[in-house]
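Before anything else, here's the structure in question.
Removed: one protein chain of the complex. Kept in place: all other protein chains.
Chain naming follows the written order as A, B and C, and within any one chain the residues start at number 1.
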Amino acid sequence: MFTYLGLKFTFGVIATIGLYTVLWRENKFYRFWEHVFLGLAAGWALVILWTETLRPQWWNKMVGTIAEGGNIAEPGFWAWAIMLPIGFAGYFVFSRKHSWVGRIPIGIIIGLWSGQQFDAWIQRFWPQLNASMVPLIPTDFGLVPYAAPSETVLNATIRQNVYLSQAIGNLIATITLLSVLAYFLFGIELKSKFMQGTTKLGRYLLMVGFGAIFGSTVMMRFTLLIDRMYFIWIEWFQRIVLGG
Amino acid sequence: MQYYDTGWISTVFVLLIVAFVLFNISRAKKNSEVFIRRIAGLNAIDEAIGRSTEMGRPVLMVPGLGDLNAISVQALNIFAYITRTAARFATPIRVCCSQPPVYAVAQEIIRDVYVQEGCPEKYDTDSVRFLSDRQFAFAAAVSGTILREQTAATFFLGEFYAESMIFAETANSVGAIQVASSTENTQTPFFIAACDYVLIGDEFYAASAYLTRQPVLVGSLLGQDWGKMLIMATLALGILLTSFERTKLTEDTYDFEKAGEVVKLDATRLTQPKETTMYHIFNPYQALPLATPREKRPPVVTPVAPSGGQ
Amino acid sequence: MGWNLLAQTATEPSFFNGPNGTIWGWIAGTMLVGFAILIGLLYMPAQGRKYVIAGFTFVCGLFYVLLWLVPTPHDRNPDDVPRGKVEEISFWLSDAVNVFGGLSNILVAMLLLLGVFSLARIHIAKIIKQQKDWVFSVCLIGAMVLIIIAGYNKWLTELNMDPAQLEAIGKLEPNAWPFYKKSQDFLFDGLLQNMDAAMFSVIAFYILSAAYRAFRVRSVEATILLATALLVMMSLLGLVTLYWNMGVDLITRGDPASFWNNLKLKEIADFIGSSFRAPGLRAIDFGIGVGALAMALRLWLGLERAGGSN
Partner (left out) sequence: MAMPETTNKMFGEKLLSIPRWIWFVLVIILATIPQFVSITIPNVPEDSSAALYKELMTLPEGSTVIVQTDWTKSTQGESRGQFDALMRILMRKNIKFAFMSVADPQASEVARNALKELNAERIKDGDREYKRWEDYVSLGYFPGAEGKGKEIGESMLDAFKASKDKDQNNVERSVLESPVMKGIEKVGDLSAFIVVTASKSITIALERLQDKVKMLGLVTGVMGPETVNYYTSNQLKGLSIGLKGVYDMETMMEYGANYPDSSGKNFYNMKKYTDVVPNWPGKKNMDRGTKYYLTLHFTIGLMIIAVIIGNIGVLLTRKKGNE
């Protein structure tokens, strides 16, 4: 209990409980741990700022590194030094007169981000477009299960047939896809009953999807809670307090 | 990009969307009287601010956890509108940021708003705060703020992850009106469950055009619509084509390694997914090995550091 | 390639690089020039400013746009020599990714101090003015200082330690660790990490209460949400699935090809997943994707000022 590990775990548990008390209501104990949390987070950010980011990614590239035996592992590229003034410009945001200079690093960050989006769009959505182009006309009308188009059930060597149940599933998927897309058209006045119906349907189908997400997310949330309980009751209470 | 075979089509597709946006922007500059469909969540903004004005409690705005990108910039654009209204009623505001660059931009935007509204003295630098770039430290701090300051209206717009539930339920427990939106689909259902108004997916990007009616934004919104219609059309076409092709009998098959060389089969069979036109368009054939191979650069000799090197 | 600043792949010496310790002069010079330019910018006439910023944004974006549009070299090996002008450009671009890839991290990191500074400022002011809750501000600052000392202490100690000794310490039991390691581990692993996990797991409670409150048959939408959520949740539970499927097997009498197998919980969940959730999300993502694309375009071309409130 009073070993280093014992204390470490004990404080871990106290902190955990401290944060849990907010479930009851905002109180001084929670406030204390909240502020400690913020402080530690900010402090740690400053630690890794140099050790994990600036030193390896900027400083070492700028001054170069030496391998065993005094040979050059990496030559230094002095031009990296220009990053310091640029980064410094960001601090003008507090000055009323010169705050515009602070926009320069911001502008660079945004520029770098924007430029990447065009290729990223293709990389991300091109295969998805293709994956959405599913066959709707069945070539096999047997009432086989939805899961059937599988080699193990029908021991076919290659999947050629489009089974009825598959076609139905695909049809619904297509309707969902198109009606949801239609729901997100903003500039078009939906005069026709059909379009109004479609968008309404789109919204309902969306809700099905969201329900499914909710269901599958719940799993993880509870798993993490279970993991915490394991930490408190098994790792701490059983092993440290009872010394089991 | 790889241009061989059908590789260029994707590039053209994106350039087309870009063209749509630019064209509509130029069009909207001439006439910005364009219809935009009603977005419930946005009409609630004034109501929410009004309520917090009556109660004399602050309005809380959180631009999400995302780095400085389109999403957080868009969130800040909406917040600029909210702040404008709040400034007119002298309602106190809080903006909690989790990324330093976002914080920097927020500082400037919010100050500008107060200046433009002619009341720079009402602007309190500490009303825009950087809390933590650590997800759950940020979550703890924000829910602490909500509970202590009893915010009457909360706006969670941007890139939210797991913490969305913490924010939404905490704000709900102090009875705040909540308008929320996450570009992360996985979080939207939680906002739907716990918030009063939710902007789903794309509505978030439509928001600033809807609120400010700036020609550029309105135009680009129309362009996006065209883009989405292009996608819908492509999908419809592809689906029909694929459906019919999948019913065709064939004797041919293609060698994808050898740039789609045709190989005869001994028996007829149904067309396979990989043999449809659409599959070919979206999956260019493998490029053949280089006809004229490149010559090699001589290996680099790493020089030894002069004795001056530490 | 030796003369190419952006292709920092080759290690042969060039005008742009030099071995460690021999280029301090160059570094200092570059910084001085940079700061000089910065000071010069402060006296920039107002009308010119927005072009400066737009210029920076455009150039940085342009790099990635070119990287996208210029044909990517096909199966390139590191020691290949380009065969023509186009390939030279594309080689150069793909080498330069190394450099551009790092830029925004460095800038974001440099701006981090900005955020921490504002956080500290708020709380130190609280302490000085002895405002409400100033004691907690003391805790915050204290914790911050402690972990900074502990963190850098550990880093420096291990930096100057010879590998063998480090390895030896790595093998030790936590209880036998030297103080520098304990102190850092206690603050980071013992407190910070555990608080992260704790805050994360709080969500489970909120989800429960939110579901209890919100998932009620009030409107069509709520009911749909509720029904699907319940089904999917049940399909995650092995036991429920087992007994449900047993029930189905009574109908099908264990015939694997029977249509009624579709009623098996897993099939239903799969069906919801593939016919509603997947395409639904995809549709939203298409929308968001186009929205982000348009926004990126606007920001890149400077059509929209971040926080387009004017």
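As a convention for this text, a contact is a pair of C-beta atoms (placed from the backbone, for glycine too) under 8 Å apart; a residue touches a chain by one contact, two chains touch by 3 or more.
Not measured: the values here are computed from a predicted model.
Looking at the complete complex, one finds that the omitted chain is in touch with A, B, C.
Touching the chain that is not shown, out of C:70, C:197 or C:224: C:197 (per the contact rule at the top).
When the whole complex is considered, the residue among C:124, C:230 or C:248 that touches the unshown chain is C:230. If you put the missing chain back, the residues of subunit C touching it would be 9, 75-78, 94-95, 97-98, 100-102, 104-105, 163-164, 167, 189, 193-194, 196-197, 200, 204-205, 207-209, 211-213, 215-218, 226, 229-230, 233-234, 236-239, 241-242, 245, 266, 270, 273-274, 277-278, 281-282, 285.
Touch with the hidden chain on the side of subunit A covers residues 23-24, 48, 52-53, 56-57, 60, 65, 68, 73-74, 116, 120, 123-124, 127-128, 130-131, 147, 150-153, 155, 212-213, 216-230, 233-234.
Contact between subunit B and the unshown chain involves residues 135-136, 161-162, 184-186.
The definition used in the following text is that only the chains that are shown with their structure count from here on.
Of all the chains, the one whose CA centre sits at the greatest distance from that of subunit C is B. Separating the centre of subunit B from that of subunit C, both taken as means of CA atoms, is a distance of 15 Å. Note on chain placement: the centre of subunit A and the centre of subunit C lie 8 Å apart, centres being C-alpha means.
Each of residues 1, 11, 14, 18, 67-68, 70, 73, 101, 104-105, 108, 131-134, 136-137, 140, 162, 165, 170, 185, 189-190, 192-193, 200-202, 206, 221, 224, 228, 231, 302-303, 305, 309-310 in subunit B touches at least two other chains.
Along subunit C, residues 11, 13, 19-21, 68, 107-108, 111-114, 116, 119, 195, 199-200, 202-203, 207, 211, 225, 229, 281, 284-287, 292-293, 296-297, 299, 306 each make contact with two or more other chains.
Interface residues of subunit B, counted against subunit A in their complex, comprise 1, 10-11, 13-14, 18, 34-37, 39, 67-70, 73, 101, 104-105, 107-108, 111, 125, 131-134, 136-138, 140-141, 143-144, 147-148, 162, 165, 170, 185-186, 188-190, 192-193, 200-203, 206, 209-210, 221-222, 224-225, 228-229, 231-232, 234-236, 238-239, 241-244, 246-247, 269-273, 278-279, 282-283, 302-305, 309-310. The residues of subunit B lying in touch with subunit C in their complex are 1-4, 11, 14, 17-18, 21-22, 25, 67-68, 70-71, 73-74, 76-77, 80-81, 84, 97, 99-101, 103-105, 108-109, 112-113, 116, 126, 129-137, 139-140, 162-163, 165-166, 168-170, 172, 183, 185, 189-190, 192-194, 200-202, 204-206, 208, 212, 214, 216-217, 220-221, 223-224, 227-228, 231, 287, 289-290, 292, 294-297, 299-303, 305-306, 308-310. Contact residues on subunit C toward subunit B in their complex (touch as defined above): 1, 10-13, 19-22, 68-72, 74-77, 79-83, 87, 107-108, 111-116, 118-119, 122, 125, 195-196, 199-200, 202-203, 206-207, 209-211, 213-215, 225, 229, 281, 284-288, 290-299, 303-304, 306-310.
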